[in-house]
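With one protein chain held back, the other chains of the complex are shown just where they sit.
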């Protein structure tokens, strides 16, 4: 297996650090999302697809985000010493984040957690994402591309203008299908139809998904039916990001029994079948 | 009597307000003091000599001043709608204040407290100040000048380069004597000698002082000996600045008995003889 | 238009916002129109003349302040001759905060204060009881009961009990106060704290320990209000770190019928006025006709609370 990130127990001291990164560029990609590129040093720039950072977001007057904010990497460029994030402005933390301008510094902790795992034996995989989940899946496309694994992407959003990271997928040679609520193409039935066709065409050795519980359910059903592998990147509120506080737990189905796992530590990427709604 | 500010009980609603003033200029006048000029609206610009404002100082990263900071006016210009402060950078609050640049806004509450009272019958008065006290006394020179009262100023500081507001006194036609620790001219014995000469020359109908307990004591002694009037501007830590919290009390000698008064409310300017060390 | 009026026992307030004792005096009238407030509350007065505590009396903390003002008091005659007439210039109901070191002293003072112009008595029982070597009356249900019983016998005026957050038995204390005739509970006074100056190694307060107030204590006092409101039927007046209309609304959802604002007024003299206007806007925005509708309106399933709570781990 090709695991770009280490399992929790094997992560040595220094595999994650707290550092002050410098803003290189920071632009709005649409009405809701912003693309933040930071200049950083290792190990940050060695982050693997699916891993995340804990960001110490600047405070807006009045609303100071006390805790760090988890954000998965949108991409890294070790040569340029850059790590990128693509985020949606939601509340206090991300609104503060949105105030950063080039030259400002941002305190980041990472890379953290367990990322996507790619099996070189796979010939083609499918990435199904929605909303911010598209940001999390983008670096997976690059990893697949690097290892010659073909990738088909189904990118879901409320409106066409809110779709993000499709350029990244295309650059990686992905076959991209965009579905939106506005066009009535994002419903689970339609998605299932698309997926069944791809499976029939033998273009699905594994599912990779993030950002939608409904789409997760569809893929779990199909994975069971066709005995396919898969991985899902999950989100949960986090305080420490290092497996210490147990505020980010979720229930997982492990061989029939429900087990509580820490998203920040055992994940955020988990086996597709274990995830529960 | 010429009281430019009202006694506590007669201050009507609106005699003080909370407002966002805009920084016009803000320059360092020497190694320790900064001169801050704000553009404001009434009643701020009608502040009387000896009155003060409560400033909501900006926070430096790490050290946020929770309470407001009291600062007496250095001068007002109703025509230009300006109010000025001259302050020494001391700790969290004034350090935050020092970060303000022209165009920034500062939340100020005032004018507050009871200022200097001038008796037109006086022909000449003496102002004895030290350190930040020189800032507090400066507007008195303007008041005296306006009412044709001659003023002699003895300005004390650690070093000649730390003397402030002497230009203001000179502009008001004051006879200015500068005494400093560096030159060994600021000791109480020397000051007393200067004052006795001025009294002999009939240039002292009243003492006005601020910033030194030792010099206060000298003037109290002389005022008693020669039966002279006098006023002192006092400082004390303040939370509310409006006579509500009783954290700014000091002991005063009122006809032989010790009475506790609120510096923010009954002062900051008090009768010279009542003040206790 | 939202109806902002609230009822505190027999007393109806035009709105639920009033100053906290010891953080208000006529000086505020310089900056705001006091007639807009729901009520006026005096600094606690005592029968004996008091100097108050040594200086320094205040210190800054993270999002809060410590104070050890104490209760400087000019005594009863001065209060009746000067303070009362001064505050009588404004229309809101006048609440007089009283305190004494003994049960009997409390009762006597309450009786002396039951004069025309005084609309309610707030008993600051968060103060030391010399009959229990300095432990505050409100630390225990028993001492709370005895002092409230005496107070109830001493005055016909609406009687509020101001509780201390420093007890581990807030619900029992609240129940005791209600049982002995309190018409309302003010929750709460300051939380005992301290701070040391690292430059001098000396305490930042002349009194070493002092009361913490301001935003820092809001989650703690909100919990106390919630615990009291669940236990008693009389109105609870929330007091602790309220600086905005949102803070006030949050307290009301937790069970408060009205709120008192203290430290916030030091930072923004107009804070109470902004809170009153903000509460009206808060209700309008949610089609809530009567601000009283917020009281105890927090939504929760019983499941929210475990039988035996392991709170905060």
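A, B and C label the chains in the order they appear, each numbered from 1.
Basically, a contact is a pair of C-beta atoms (placed from the backbone, for glycine too) under 8 Å apart; a residue touches a chain by one contact, two chains touch by 3 or more.
Being a predicted model, the structure only gives us computed values, none of them experimental.
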Checklist outcome for this item: Across the complex, visible chains touched by the hidden chain are A, C
Item to check | Hidden partner chain, touching residue among C:27, C:92, C:158 or C:211 | outcome: C:211
Item to check | Selected from A:178, A:194, A:249 or A:273 as touching the chain missing from the view | outcome: A:249
Checklist outcome for this item: Touching the hidden chain, out of A:106, A:125 or A:240, is A:240
Checklist outcome for this item: Contact with the hidden chain, among C:35, C:246 or C:284, goes to C:246
Checklist entry - Of the residues in subunit A, which ones touch the absent chain? => result 8-9, 11-18, 56, 64-68, 92, 109, 112, 236-237, 239-247, 249, 260, 265
Checklist entry - Going by the touch rule given at the top, which residues of subunit C touch the chain that is not shown? => result 21-22, 44, 50, 52-54, 61-64, 66-71, 101, 127-128, 130, 134, 139, 166-169, 189-196, 198, 200-203, 206-213, 215-220, 222-223, 226, 241, 246, 249-250, 253-254, 282, 297-300, 303-313
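Operating definition for what follows: only the chains that are shown with their structure count from here on.
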Checklist entry - So what shape is it, when you link every pair of chains that touch: line, ring, star, complete or other? => result other
Checklist entry - Which two chains have the most contacts between them? => result B-C
Checklist entry - Most central chain by CA mean? => result C
Checklist outcome for this item: Between subunit B and subunit C, the Cα-mean centres are separated in Å by 36
Checklist outcome for this item: Distance between the CA centroids of subunit A and subunit C (whole Å) is 49
Checklist outcome for this item: Between subunit A and subunit B, the Cα-mean centres are separated in Å by 61
